[in-house]
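So that we are looking at the same thing, I have put the structure below in structure tokens.
What you see is the complex with one protein chain gone and the rest in place.
For chain A:
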Amino acid sequence: MENNLDFKNAKERIEHIEDVLSSVAAGDLDKRLQTDIEDDLTGIEEAINILIEDLTYELKQSKKMKEELEDKLNKIQEQQKTIVQQQEDLLELSSPVTKVWDNVLILPVIGTLDSQRTQIMMENLLQKIVETGCTIAILDITGVPTVDTQVANHLLKTVTAARLLGADCIISGISPAIAQTIVHLGIDLSSIKTKATLQDAMLFAMKKNNQLFEGKIHLEHKEQEEDDK
């Protein structure tokens, strides 16, 4: 009768197993069962020990994975921040309004136009018109590949708003593709001064400038004549 279970002993050992299991459940993974006595319970004890080992290993693995994922998430969030920042920078940079001549402002537009961009463009242009007191603004859209109804509408709005401030807006560099789309869409641009190239627009602006200037000279002459009388 070898390895016969002594009931009293067995009860103690089962209690011990229970103890170990409950402390493992509570999170203490260092506890192991002693397996030095060989009897019917040894198999169970060893199995439980292997189970605890496996559990420890799995927990470690998942902890590691969680850390890795968190790292990656942080990286992605940082990248997202950079992208947003760059988008904002791009929007700011993409609508430079410059004064090129007395009384003449120029706004070269490059790239695709969307509502947000045209909105910023419009605000920048109007702000600059008021700041510099220029009465002629050239909107050069040579670098714009396509135009849709909304964008054409925004361009119209920009020109109208500039007119309300008291500045004339000239649109230059309308490509064949854009001309086609605009006519196909049935948008009426006839109320807006359009020129083929930026050069033409500049020439037109200078001529207009000269007219303004001559008008002033004419006025001064007249006043002088009146004074002479």
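One rule holds for everything that comes next: contacts are C-beta pairs under 8 Å (C-beta built on N, C-alpha and C of every residue); 3 or more make two chains touch, one makes a residue touch a chain; residues count from 1.
As a convention for this text, contacts and distances are computed from a predicted model.
*Asks:* I want to check something: the complex is missing a chain, and I'd like its UniProt protein name from "Anti-anti-sigma factor", "Fused nickel transport protein LarMN", "Arsenosugar biosynthesis-associated peroxidase-like protein" or "ABC transporter permease".
*Replies:* Answer from the UniProt record of the missing subunit chain: "Anti-anti-sigma factor".
*Asks:* Of A:G43, A:G111 or A:G133, which residue touches the hidden chain?
*Replies:* A:G133
*Asks:* Could you tell which one of A:L59, A:L165, A:L185 or A:L203 touches the chain left off the display?
*Replies:* Touching the chain that is not displayed is residue A:L165.
*Asks:* Even though one chain is hidden, which residues of chain A still touch it in the full complex?
*Replies:* Counting only chain A, the missing chain is touched by 122-123, 126-127, 129-130, 133, 135, 157, 160-167, 212, 215-216, 218-219.
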